[in-house]
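Below, a portion of the complex is reproduced, with chain positions unchanged.
For clarity, chains are labelled A and B in written order, and residue numbers in each chain start from 1.
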Amino acid sequence: MEQKKTTNVILFSGDYDKVMAAYIIANGAAAYDHEVTIFHTFWGLNALRKEHPPELKKGFLERQFARMMPRGADRLPLSKLNMNGMGPKMIKQVIKKHNAMTLPQLVEMAQEQEINLVACTMTMDLLGLRQEELLDDITYAGVAAYLADAEDGNVNLFI
Amino acid sequence: MEQKKTTNVILFSGDYDKVMAAYIIANGAAAYDHEVTIFHTFWGLNALRKEHPPELKKGFLERQFARMMPRGADRLPLSKLNMNGMGPKMIKQVIKKHNAMTLPQLVEMAQEQEINLVACTMTMDLLGLRQEELLDDITYAGVAAYLADAEDGNVNLFI
């Protein structure tokens, strides 16, 4: 039996456009029958945040990061032409016009296609993010797990 | 007969310095006898825009994006130290001083070396860019074509 090809994306960015690119490639690869993993680290973790997380007791710095970072895929800024939120609105309008998928829809599709969504535990600690704040059915792992996947991977990308 | 090695770059960025890095790697790989593809998506498409495109009828949002995005490789901003256009001028001066290649020259060289310059049709739709506005001899394709190239690629990069 032939082994499945694999795609491993490290998602470092928390920008709407870059996260969108990551999820389009990942969903495409899954449709192409790859085993796909998206390893969310640093600002990429924001794509996995729940819009309405439970109340959690946090230290001062953790509260600051939590407050300053966008909560969930729908609220991410653009990497260019963000214009204080105008840019994301424009992108969402053209997405709608062209019947393309919004970022929350792409994340949902990734979960339906059983793409392995991983949250990097080390950067969760640094940014003070807890499992209760992130989407359900996420895997929690570190750089060793990423490397074990990627070292025999076909398409490895850092986004 | 041995199969050619391949390099596949996804060019997401529209910053002068990042696009320059992409084209230097791509031209190097082509000189090294790799089959090379640069898949331009999102802001990376701006590197392929003609300086003087034909007049086109566009909707409101498409006109806004077209107006706000830089027209062609020579007009891209820097990712750092852009300083309202001073940075790119400084970089172009040091490029000249060291007899290195400017970005438009690197793009021309890529075309001479028969590097496959691909424009992502999905993001062209989103940003309202048309084929008439982009350089001649470009290939038009989507994520499936990228994955078909990249899954057996040697050097896959997201820039």
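One rule holds for everything that comes next: a residue touches a chain if its C-beta (ideal position, glycine included) is under 8 Å from a C-beta of that chain, and two chains touch if they have at least 3 such contacts.
From a predicted model like this one, the values you see are computed outputs, not experimental measurements.
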*Copy number for the full complex, please, knowing 2 are shown in place.*
3
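Simple rule for what comes next: only the chains that are shown with their structure count from here on.
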*CA centroid of chain A to CA centroid of chain B, Å*: 25
*Which of the residues in chain B end up touching chain A in this complex?*
10, 12, 14, 41-43, 61-62, 64-65, 68-69, 122, 125-128, 143-144, 146-147, 150-153, 156-158
*Which of the residues in chain A end up touching chain B in this complex?*
5, 7, 17-18, 21, 24-25, 28-29, 32, 34, 79-81, 90-91, 93-95, 97-98, 100, 154-159
